[in-house]
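A protein chain is absent from this complex, but the other protein chains hold their places.
Up next is subunit A:
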Amino acid sequence: MSGHDSKYFSTTKKGEIPELKEELNSQYKDKRKDAVKKVIAAMTVGKDVSSLFTDVVNCMQTENLELKKLVYLYLINYAKSQPDLAILAVNTFVKDSQDPNPLIRALAVRTMGCIRVDKITEYLCDPLQRCLKDDDPYVRKTAAICVAKLYDINAELVEDRGFLEALKDLISDNNPMVVANAVAALAEIQDSSTRPIFEITSHTLSKLLTALNECTEWGQVFILDSLSRYKAADAREAENIVERVTPRLQHANCAVVLSAVKIILLQMELITSTDVVRNLCKKMAPPLVTLLSAEPEIQYVALRNINLIVQKRPTILAHEIKVFFCKYNDPIYVKMEKLEIMIKLASDRNIDQVLLEFKEYATEVDVDFVRKAVRAIGRCAIKLERAAERCISVLLELIKIKVNYVVQEAIIVIKDIFRRYPNTYESIIATLCESLDTLDEPEAKASMIWIIGEYAERIDNADELLESFLETFPEEPALVQLQLLTATGKLFLEKPTEGPQQMIQAVLNNATVETDNPDLRDRAYIYWRLLSTDPEAAKDVVLAEKPVISDDSNQLDSSLLDDLLANISTLSSVYHKPPEAFVSRVKTAPRADDEEFADTAETGYSESPSQGVDGASPSSSAGTSSNVPVKQPAAPAAPAPMPDLLGDLMGMDNSIVPVDEPTAPSGPPLPVLLPSTTGQGLQISAQLVRRDGQIFYDISFDNGTQTVLDGFMIQFNKNTFGLAAGGALQVSPLQPGTSARTLLPMVAFQNLSPGAPSSLLQVAVKNNQQPVWYFNDKIPMHAFFGEDGKMERTSFLEAWKSLPDDNEFSKEFPSSVVSSIDATVEHLAASNVFFIAKRKNSNKDVLYMSAKIPRGIPFLIELTAAVGVPGVKCAVKTPNKEMVALFFEAMESLLK
């Protein structure tokens, strides 16, 4: 028989909240309890029931423990949003903390510690003080953890009230669970403090080792983990610790085992006796292997850790390679990790068996796994010289199966084998060449071309083979183009006959004239220069002997490895990254993000041409100025007089604006590009903006010098969009202490820069009094989004389908938030990103939009986001792949 709580979820009538309110205030106990259950059910499914706060808290004073716990749970969730009302609960908490029932005393402190409201925290201190000295160990163990909670809220308070000392006293408690929790709390406090708070002395060490035998499995983990920070004084002490910890290897709890392994490995560093070390290695192997019969997720954690352990001490599992053979039904993540460890454990002794396994895996279904298996064979060949020949014969067998991705992967690893053992296995090249036509992956193609070029001398028809690739040279990816260039170069140097000469000529021509890839162009120029001036030198360079590569299967460097081994069983050991690399001490504050979004949305609106009106009304301008994002403190303080039509309006309005509000900005603050410290007092702020289908450079000058500045001129360097000034810069002489702001019309496609697209805009500004100032700006691509970017549904669909899949790109904007679909659509439309359709995909909304930049390049956009949740996924299809990076930059800034 089981519970029937599901009925509490089923009340979704219209007047739910008032109804609940009534029930919560019912005179009948049972009805009140049911009502609280309904509230909790509503809270679970994500409804906002915070408005019932007072009514729920009124149910708190009850004899019924179950009801009390539910109310407490409600408080934990909502106290933060109702801090003023939370104070209502304090009396009951304090009373409960003195209840004769230890379960209630503990419950009260435990819950109070979870409520992060200052007023509650103040009242927590006295009950906590009492509970730390309670007669009942259950209350003490709860109070111990509560000190850590309080430290997280208010560290000073913990130190002032002497809780740290009380906590340290608990290490000597006679109850092992109290000891364990006190240790956990102290370790956590130490983690967030720079001062030494919890240092393990030899005295505490022996206490902890004793407690280890008695406390619960989790307590053992807490104690073992904090012992892992202890540095033994000498080998004898290390041996002593290890001896006391070793029995834990037999524990059924994987966390206890891994934490014990961690300590043993750390202490082994100090132990000098090789017998002891050998013995320990022998003892650690079986428990590690046993972890592989746990749940797959635990196996994964174990395998990631074993990966580290075998790098440090390969002997531990040297004879256990069989346990890492993959089972057919292992999840893919377990298989991949097992494979990695098999490579590490492969040796001359077991390689035959290992190769049979790899070969078996190479015929499985999962493509990623198959590729990794093929690559594993190659890595073994590189690692084990004596086995290389056998590895190659297995690879050749696999190539003969003619499964496309197996062949390509095999060719990639064979290239590495050739580099490792030059002039040894060239006899197989003929076999490789048979698969030439099937290669369609850049890496495989590049590898094959490298092989042909490297051994051009020995391959009779090398020129024919290369020629077949040359036909498609302009369409190839950069990786393949570079290899083709080098290979043709090699061929020509080895066989300087007519055919190769024509080939190299064609390639050099193509690579220097018709490409916009700077790497390729530069390499081609170098070869060209070398070949035309000194062919001998070219030989020395292009055909130089290459250094022999080595096995990369023990990749981690030793200091990182030691760092990771000290973190066995933690996330760090799973990611193979030191904790600093992924843990940020900064707390996440999603609410702040929301506000930020609201800010930018508002400033986004005021960017529209109606800003003059904004400035005119004092109330709304005050609103805008208070909403200016704090993160841009560099905003110019003085408003710039606006030229043109707006200027008149402003001038007129300025006279009515009260004198105490002269700083109301005339528009959104512009980013400062030339700070006054660099500009000898002149500060320049500017931004590209789009107004009524025209691009302007919105630029503002701030004269902080002692003299009048006049004769301003501006020039733009060549850039991707060929932006140039569409007229003269019109700035009237600038008095000291004043500023001027102007909109400079811009024209595009005037001075285009070659090369890969970039958002860099280099600007030079001069005036009659100062030297020329150079500064860099960024071109926001959305300034180019045209008003003609709107597409019909049908043409969008057609365009989407007509573009090949490799024209699709996607990117995550982890910090962007969509707080409302309509607002986002409107906001984007203001920047000429047009809404086409939307659909709902479970809890996420998918928006389809379009935009167009000049020269008719469309962007077909798919935005995926859940309302109110950080993280927007942006996918885009466009015929012009090179613009995609800039496009994402623009979208990200629009969605900020």
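Some notes on this structure:
In this section, a contact is a pair of C-beta atoms (placed from the backbone, for glycine too) under 8 Å apart; a residue touches a chain by one contact, two chains touch by 3 or more; residues count from 1.
Just so we're on the same page, contacts and distances are computed from a predicted model.
UniProt records the chain missing from this view under the protein name "MHD domain-containing protein", selected from "Elongin-C", "SURP motif domain-containing protein", "MHD domain-containing protein" or "Rab5 GDP/GTP exchange factor". Of A:83, A:102, A:535 or A:854, it is A:102 that touches the chain left out of the display. The chain not shown here is touched by just one of A:32, A:149 or A:852, and that residue is A:149. Touch with the chain that is not drawn comes from one residue among A:18, A:162, A:296 or A:474, which is A:296.
Summary of contacts with the chain left out: across A:254, A:682, A:695 or A:709, the touching residue is A:254. Looking at A:225, A:463 or A:476, the residue that reaches the missing chain in the full complex is A:225.
Remark: the residues of subunit A touching the chain excluded from display are 1-6, 8-9, 37, 40-41, 44-46, 66, 69-70, 72-73, 76-77, 102-103, 106, 110, 113-114, 116, 136-139, 141-142, 145, 148-149, 152, 175-178, 181, 184, 187-188, 191, 213-214, 216-218, 221-222, 225-226, 246-248, 250-255, 257-259, 286-287, 289-290, 293, 295-298, 300-302, 322-323, 325, 327-329, 331-333, 353, 356-357, 360, 363-365, 401-403, 567, 569-575, 579, 582-584, 586-590, 812, 814, 841-844, 864, 866, 868-871, 873.
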